[in-house]
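Taken from a larger complex, these chains appear in their original positions, while the remainder are omitted.
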Amino acid sequence: MKAVVYHGPRQVSVDEVPDARIEKPTDVLLRITSTNICGSDLHMYEGRTDFEPGSILGHENLGQVIEVGDAIEKVQVGDMVSAPFNVACGHCKNCESGLTNYWLRANKPGIAGAAYGFADMGPWPGGQAEFLRVPWGDFNCLRLPEGAADKQDDYVMLSDIFPTGWHAVEMSGLKPGETIAILGGGPVGQLAALSAITKGAAKVIVVDRHADRLRLAEQIGATTIDDSKTNPVEEIINQTGGLGADRGAECVGYQAHDPQGHEDNSMTLNELVESVRFTGGIGTVGIYVPSDPAAADDLAKQGRTRFEFGNFWFKGQYMGTGQCPVKRYNRQLRTLVAEEKVKPSWIVSHDLPLDQAPEAYKHFDAREEGWTKVVLHPSQAA
Amino acid sequence: MKAVVYHGPRQVSVDEVPDARIEKPTDVLLRITSTNICGSDLHMYEGRTDFEPGSILGHENLGQVIEVGDAIEKVQVGDMVSAPFNVACGHCKNCESGLTNYWLRANKPGIAGAAYGFADMGPWPGGQAEFLRVPWGDFNCLRLPEGAADKQDDYVMLSDIFPTGWHAVEMSGLKPGETIAILGGGPVGQLAALSAITKGAAKVIVVDRHADRLRLAEQIGATTIDDSKTNPVEEIINQTGGLGADRGAECVGYQAHDPQGHEDNSMTLNELVESVRFTGGIGTVGIYVPSDPAAADDLAKQGRTRFEFGNFWFKGQYMGTGQCPVKRYNRQLRTLVAEEKVKPSWIVSHDLPLDQAPEAYKHFDAREEGWTKVVLHPSQAA
Amino acid sequence: MKAVVYHGPRQVSVDEVPDARIEKPTDVLLRITSTNICGSDLHMYEGRTDFEPGSILGHENLGQVIEVGDAIEKVQVGDMVSAPFNVACGHCKNCESGLTNYWLRANKPGIAGAAYGFADMGPWPGGQAEFLRVPWGDFNCLRLPEGAADKQDDYVMLSDIFPTGWHAVEMSGLKPGETIAILGGGPVGQLAALSAITKGAAKVIVVDRHADRLRLAEQIGATTIDDSKTNPVEEIINQTGGLGADRGAECVGYQAHDPQGHEDNSMTLNELVESVRFTGGIGTVGIYVPSDPAAADDLAKQGRTRFEFGNFWFKGQYMGTGQCPVKRYNRQLRTLVAEEKVKPSWIVSHDLPLDQAPEAYKHFDAREEGWTKVVLHPSQAA
């Protein structure tokens, strides 16, 4: 089959690789019809992780079931399904508690959590390919309603960024009528904004510096701040009667940098501490890594940050972190899409065939104007 | 009246000062019968805060009502009451949400929260004195049951350290049957251990390096680790089947130091991140400050820490911080004391008259063997 | 001053009564500018309670502060404020836990909760009058933002029916993406529908039999069922894929009756049990009474219902009940109004001067077409 293979920093190509196939009785095999390039793919693309050359990328996958293992009972051939980016077994202590983001027997001892096509997240090939093997398929496939094939650009967001944006808001503790500041207007930040609006936020403030992203956020009713033109902390404080935002969401991650490009992995964290009110909550879904050998800074190399912990504590804030447990949210978000209460595809800028993945990576990584979200379509639904 | 007055680093004396008195119709005036020296008093005592010379210390106060303002309806003269260390108005946005730890109109604009006799926590004199004015007395006094005068060493813990220890456990998200690691076996750490046990923890691990404290923790059924003899992270991992503790509680604060005395304000935080499991929670009640001019380290001076944020995020942990909202817990803890389900006075090593406060500060600050908790008794209940 | 006084079943008149005035230092005195007639006023109007003749009606009050007691610090003369219908002291065990709906020292021993102008809810005169005394005014007044005088028909809903509708939804446990069935399309049912939509419900189903109410619900995007034309249980089951609604809200109360007028106080309760799914939640804010001497039915006279408890239990449902703790929600709802995320005044059919209250009661009680919600305006804001 064809698949997007990583060969080293900023080198990906569409290669012919062995077909994905059923390996265990609990497996489900998908024909991938839609698969996104994610902002977190860029950490791997840029060589800022230990993602192994030869690996297949792609963890935001939607497809059609073409074969099931002998133990599969729920999912049926022909079903259109969304596959959460987390690989999870469904019966360990964490999975049973809804912590499918931290499946306990994922890969190496002492490491919890797994994902398709992801650095440090186990041996699971990605879905930027014609076919994908989904282990524990009855647990890891979300069936989509009739007509799903015609709304793939909405449903494809259920595998990662919509739940991830939702998780950021959930961890922040947002209640209806409150204000949330979202740092980062990439796809996850946009979906965090949509999530906050859907959950009844009174005001949603998105901070970014790219005109196309700021426009997208405004289209759904968010207020925006261009941090290349103004100090975002001061502006958020001003917009919230001097008290600070009730909640904050970090949607950038460890490669945060100022408008001039200087990286500082504590930048957005400290901005949030400063711009969220006393007792407020922060949800951090931007990726941070335990070690970052390519960082310019010695502390950052060790996965440490110059975090304003004194201020964080003094203000009595709390913070939730980590990858999203997609299954905690994907059913309810599916229903919101099906009932047309939300339309997450508004961020999609490009629908492309698999062959154009290398070009798409290049443009998206360069943060080129207009490349806000790319959906690849390796196959058609039957 | 007599009161313990701060005159500069490691200088306190019992001075004659003007009597506390009713100033507003919502005030209540207490004769103080029991008032603790708190570990956080030592930050001020050592000159590591901007606590103003001439101020009265003391925020863990118990006393008898001797006069009430015209608007007081609940509290009556003669009542024995516990006064939460937080000063709170009862009708601002935060107080109404139960966030009495961050009363909004406490002192300076932009700063939330207030306390008696505390740096940066407003102009409220402390209670290491014969009398104390309690503002918004109907809101800020917890009435104690009959016989309270005879159990003062238990009830006096309700104003701060018992709720604060409880809050650490609560913020950690502990559920019955789980394991919690508590860093710091001072009075708050001890009460966190008692709290965890009361809430049904399966295993409570207290880390400290002082024999008297380790003994106290063992007396109530906790497991202990002496971090001057063994690596506490490795030991916690070992004691939890390699997974790490379910929850962690930070009960040390910014003056954390290794057994050799080298301060590192990220030490206990990083130890917790390393020894708590993936998806676990951490409650941090040890004090951290937005700026610490007397710190040896440049980052610490700015209130920053070398926090292992990458690891924290990778493990999907969450953290709650800040001062305890005492009123959220003090009623239920009062009942546990009254029904003799808990006996928090087991940590008290010294019951002393007010005059001996300067000596007590000296011994307690020096962390002398056997000086685990001091209760001062300025007056007797009538 | 002028006030709406109850004189017996279906007899109210606007009488001259002694002025409301400051009686205690914690009182606030309001000039009432907007005050609603509530569906629950009709229980009293019809003589189905033991509301005492001579009492002033009115518990949904909005006004301007014209005088404050000596102990008042937050509220100032000139403020436009919303007064929650619950009278609450702010410092008893229940008030401190946010249970202002069940203030403990309200009226008689053994009875918790108090309200203005309400049967069995203490001696507090109602606000369908020129002036209203608000006890514990700093606790019981919610200040409104600038411009409030021009949006009174929105803000007046904050004192009762918007929070009450919200409470029904909250107690039902609704999560975004879920479906809720609301029984009763009176003002509270309408606001429950608005609340569910604001909180991200995927589908909101309102059951009623009056065309004007069904239209109102449809205006905000709800689906409606006319229970005079179809079986609402079957219809809800049909609209939810055979599973039943995720959540239910009871917004009718003990005078529930079928389209032919036969009263059955278990009618809506049993319909909810039947139409909500296994494990679903139900919030009941329609009023039920411990005894109802005027009921036709012997069980109902004793406050009992023929509740299908076996089915309720078999389906593992849960239910929350009772009057709404308005202060738990009114700040966040105020912000949603101020930010124009919601416009609760869409249900208002009549804005009338106080003098027309008797006529308004007659039409509203008769459930006349077009009389969906009446706002009385005794005075103008200065």
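Lettered A, B and C in written order, each chain numbered from 1.
Following the convention adopted for this analysis, a contact is a pair of C-beta atoms (placed from the backbone, for glycine too) under 8 Å apart; a residue touches a chain by one contact, two chains touch by 3 or more.
Given the structure is predicted, the values throughout are model-derived calculations rather than measurements.
Q: So we've got 3 copies placed here, but how many does the whole thing have in this file?
A: In total, this homomeric complex is built from 4 copies.
Heads up, the rule we're going with is that only the chains that are shown with their structure count from here on.
Q: Would you mind checking the shortest number of contact hops between subunit A and subunit C?
A: Minimum number of steps from subunit A to subunit C: 1.
Q: Determine the centre-to-centre distance between subunit B and subunit C, using the mean Cα coordinates as centres, and give it in whole Å.
A: That pair's centroid distance is 42 Å.
Q: On a C-alpha centroid basis, what's the spacing between subunit A and subunit B, in Å?
A: Those two chain centres are 40 Å apart.
Q: When you check subunit B against every other chain, which residues touch at least two of them?
A: none
Q: Given the complex with subunit A, which residues does subunit B contribute to the contact?
A: Residues of subunit B touching subunit A: 94, 99, 101-102, 109-110, 112-113, 171, 242, 254, 265-266, 269, 277-279, 284, 287-292, 299, 302-323.
Q: Mind pulling up the subunit A residues that touch subunit C in the complex?
A: 175-178, 198-200, 202-203, 331-336, 338-339, 341
Q: Subunit B touches which residues of subunit C in the complex?
A: Subunit C reaches subunit B through residues 24-26, 69-71, 73-74, 89-93, 96, 98, 138-139, 327, 331.
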